[in-house]
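The complex appears here without one of its protein chains, the remainder shown in place.
Our next item is chain A:
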Amino acid sequence: MNAEPVRAGSVRAGKATGDVPPVHPLWLRLTHWLNALAVVLMVMSGWRIYNASPLFDFRFADEITLGGWLAGAILWHFAAMWLLVVNGVLYLSINTATGRLWRRFFPLSPRGFVADLKAAFHGRLSHADPRRYNTVQRAAYLFVILDLVLLVVSGLVLWKSVQFPLLRELMGGYEAARYVHFFTMAALVGFVAIHVAMALLVPRSLLHMIRGR
């Protein structure tokens, strides 16, 4: 149930170790790292744009921003957005079409989530089968997918608020969309921090995401 069926594309990749397919197929690894690049560029340039007119009583240090000044940051932001969106659509399409999305992320029960969270805090969460995501992972990855979708939609409202009246009203207007964009960014950054920490705690998972096995 949890093992991925061997498909034409993965047989060749699995040659070195017999017929075992890679933990993560090539397309997934590619979209993952392109997404990582896009997110870093978007967040760093976005912080510079935030600094031009801060929503809250703080600014991001210039050293962790991208673009040099407002126009440069906007150029980066509106260039990297194409990478983020095209790559994201590609990821979601392939993930849905191959059925991987359902195999990997479901079922998703609250009970399983609590149990796995407890196990994680006691250091008892098994990573024996890298093909199987525990419930906390499933919830976290689904959360960040939805967060990114909301981040992109709120960004679309900020970019073209007149041209997308329905989206603008769903966000609660232009000013509200700024807050949605900020908080979805904050949630994304929070996810990345935990995600990177977890990957470093289980270095094998990082190798899986780079080499596929």
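Annotations
The rule is simple: contacts are C-beta pairs under 8 Å (C-beta built on N, C-alpha and C of every residue); 3 or more make two chains touch, one makes a residue touch a chain; residues count from 1.
Everything that follows uses one rule, which is that contacts and distances are computed from a predicted model.
Hidden chain, UniProt protein name from the list "ABC transporter substrate-binding protein", "tRNA 5-methylaminomethyl-2-thiouridine synthase TusB", "Lysophospholipid acyltransferase family protein" or "Molybdopterin-dependent oxidoreductase": "Molybdopterin-dependent oxidoreductase".
Only one of A:Leu34, A:Ile74 or A:Met209 touches the absent chain when the whole complex is considered: A:Ile74.
Checked against the full complex, the one of A:Gly99, A:Pro165 or A:Gly190 touching the unshown chain is A:Pro165. Counting the whole complex, the residues of chain A in touch with the unshown chain are 37, 40-41, 44, 49-55, 57, 59, 62-76, 78-79, 82, 158-163, 165, 168, 174-175, 178.
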